[in-house]
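Below you'll find the structure I mean.
Of the protein chains in this complex, one is absent; all others appear in place.
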Amino acid sequence: MIARFVSLLFDGFAYGMLLFVLSVGLSVTLGMMNFVNLAHGAFAMVGGYVAIALMNRMGWPFLATLPVAFLAAALFSVVLERVLYRRLYRATDLDQSLLTIGIVFMSIAIAAYVFGTNQQPVQLPDYLRGRIVLGDFSFGVYRLFLIVSALIITGLMVIGLEYTRFGAQVRACVDNQRMARGLGLNVDYVFMMTFALGSGLAGLGGALAIEPMGLDPNFALKYLVYMLIVVAVGGLASIRGAFFTAGLLGVIDIFSKYYVPWIGGFILYLVMVGLLIWRPNGVFARR
Amino acid sequence: MKKVFAGIGGMATAMLLGLAPAQAQDTIKIGLIMSFSGQFADLGTMMDAGVKLYMKEHGDTIAGKKIEIIRKDSGAAGTAPDVAKRLAQELIVRDKVDIIAGFSLTPDALAAADVFTESKKVAVIMNAATAIITARSPYFARTSIPLPAAMGALGTWAAKTGGAKKTFTMVTNYGPGIDSEIAFQTAFKAAGGEVIGGVRFPVANPDFSAFAQQLKDSKADSVYIFVPGGEQPAALGKALAEHGVTPKTVKIFSSGELVNDEPLKSMGDAALGIISGWSYSWTHKSDTNAKFVKGINEMLNGRNPDQFAVSGYDGMQLIYKALEKTKGNADGDTLIAAMKGLAWESPRGPVSIDPETRDIVQNIYLRRVDTVNGKPQVVEFDKLDAVKDPVKLQLKADGKLNPDGTAK
Partner (left out) sequence: MNAQTPGAAFNPQEVLRAQVRWRALEIIFWVATLAPFVLTPNYLILCSQIAIAALFALSLDLLVGYSGIVSLGHAVYFGVGAYSAGLLAKHGWGEPISGLLFASVVTALVGYLISFIMVRITHFALIMVTVGLCLLFGEIANSLHDVTGGDDGLQGVKMWSIFGIYRFDMFGRTAYVYTLVATFLSFLVLRRIINSPFGLSLRGMRENQRRMPAIGVPMKSRLQVVYVISACFAGLAGALSAQTTQFVALDALSFQRSAEVLVMLILGGAGRLYGGLIGAAMFMVARDQLADMNPQYWYFWLGLLLVIVIIFLPNGILGGLAALIDRVRSRRS
């Protein structure tokens, strides 16, 4: 009984951590830059395909592809930011959504053209497969890997934002953009770097997600709703919020599917709507 | 002032729409309605590859008439059957096609059924797999696989020969999933097995660990799985392996999708021993199939064909063979009459069209995943000859089937 409970908790939390890595960047762009970037999933997809291409076509080991996936997505996002997004920083939310949905459509078609419409098979190294058995308890190795990765990322982000000079600049730009500019901060540069960081994390998430979620051209759109849920419930621009929300949603999803599978599909949405009505600014929002 | 442009926009719309197609007498037009984009895009890719390969091998002229293909994307708005229905209507009304083929998904075919009955045009179903579809219009013929046929056979085998006593079923919660669950459970119970539980999971379901845990806790000695193509087979397979459910501990029975190439590659050795009942695998040993596999390999950069590809290939084959018989007459009643009872050698073995139901009759193979040349691969070890769809046999036994194969 306890073993089952722990196992479900573990699975759900690991699933949530994957959602966290995928969504945290969106939380940053939405909350900090006030930019509705619906193409966040497309950045994740870039990371996924880069990892796949390196593994399956060039024989790279899985772990080595992860930093490249991060960099590729970050680079890709900077190019888009310079060419397209910049023009719309002052535009309405609606215009921003339309632009980014357009980018999603294009990315889907490009992925289908370059990589084909099929699921990309991925074979992980043996040390990331299988499970660890401890008495009654057993844990999937890859899930453990997901949790550890997410914890490292969270740690790095918290340290980076709270204890470094760049972090202080970012916080200044989030809290009061005008004042930051007035104090001589290069807000554009800070934005660009933060945006790249957020998108890079999405790319990393995309690469990590291939194993449990698969990868095909529709990836850019398929998980967008989940990302938005994490961001909305967690509160904008809140790393801690996104972390706890993602973990919570993952656990709720798994538990409801286990104990009440016939209605499991919509418990997640019910919880989300309920939480948002209760705390519209996000459950873990600072303000 | 903006209203000026409103007006101009309206006019421009009208102009843009004004492209009427010309018609020629000595061509036969075939409209293909498939999901070329969206969630089920790969299904369209495979079916279309089959269609293209057949035409490459057999030319584009039959009985002195040139075959012209018009492709329409039904994946345009996700899985919107109203789009599929409109495309069918437009193909008939606007493009004046003689035959329609394709249909990735069951709702698409069901939504469009009345169009074919009303217009008296033959429609060849190249995938949509729910049993009842062909009973919805007397102009439907199917070359894919009526799911209950394969799953019933698998259920019987699992209980009688496979050594399964207590089973747990896991299917995707939609028409074909429920169809196959019922077929498997019915056959399994009839053969003396016991179904101790089951679960139906949502069509969009990123994480399967809760269901894998459920299966594990049920203490069943075997499991039956049906998932549609896409990301689900691999995701489910991995979740099972991660929870220690492998064929070594629990007997796994499934439909063909779980053991297609991509999921097999992803699952690796954890897949060894999975038993599936299905009508086609690219590993089927025959000269016809060897040629077919080679053709698809060339067309899709080395990818192996799956059920969707062979159904597309056979769909074209059925159309060609029927047109040959009618000497190029594509009139609905004549053509469907010619299709009834047609038999040919498909890459999957001998197949025929049941004259009573217009559904395909084919062998169902029992296959096991084994290591071949160091890689997991599907290997056939038994087969049932000429299996018909049990759902329609039951309808017939109940006296609910009309002479033209539609349901009362």
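Points worth noting:
Chains here go by letter, A and B, matching the order in which they are written, and residues are numbered from 1 within each.
By definition in this document, a residue touches a chain if its C-beta (ideal position, glycine included) is under 8 Å from a C-beta of that chain, and two chains touch if they have at least 3 such contacts.
In this text, all values refer to a predicted model and were calculated from it rather than measured experimentally.
Across A:Leu63, A:Ala109 or A:Ile132, the single residue that touches the chain missing here is A:Ala109. For the chain left out of this panel, the touching residue among B:Pro202, B:Gly244 or B:Gly273 is B:Pro202.
Contact with the chain that does not appear here is found for just one residue of A:Phe5, A:Tyr89, A:Tyr189 or A:Tyr269, A:Tyr269. Not every partner is drawn; the one left out touches subunit B at residues 1-7, 9-11, 13-20, 34, 36-37, 41, 44-45, 71-73, 76-82, 85-86, 89-90, 92-94, 106-107, 110-111, 114-115, 118-119, 130, 173-175, 178, 202-203. Within the entire complex, the positions of subunit A that touch the omitted partner chain are 30, 84, 87-88, 91-95, 97-99, 101-110, 112-113, 225, 228-229, 232-233, 236, 262-263, 265-266, 269-270, 272-273, 276-277, 280-282.
By definition in this document, only the chains that are shown with their structure count from here on.
Distance between chain centres (mean CA atoms), subunit A to subunit B: 35 Å. The part of subunit B that touches subunit A in the complex is made up of residues 37-39, 41-42, 44-45, 199-202, 204-207, 209-211, 213-214, 217, 230-231, 234-235, 238-239, 241-244, 261-263, 265-266, 268, 300-301, 303. If you check the complex, the residues on subunit A that touch subunit B are 4, 7-8, 11-12, 15, 108-109, 112, 116-123, 129-131, 133, 138, 140, 142-143, 211-218, 222-223, 226, 250, 253-255, 257-258, 261-262, 264-265.
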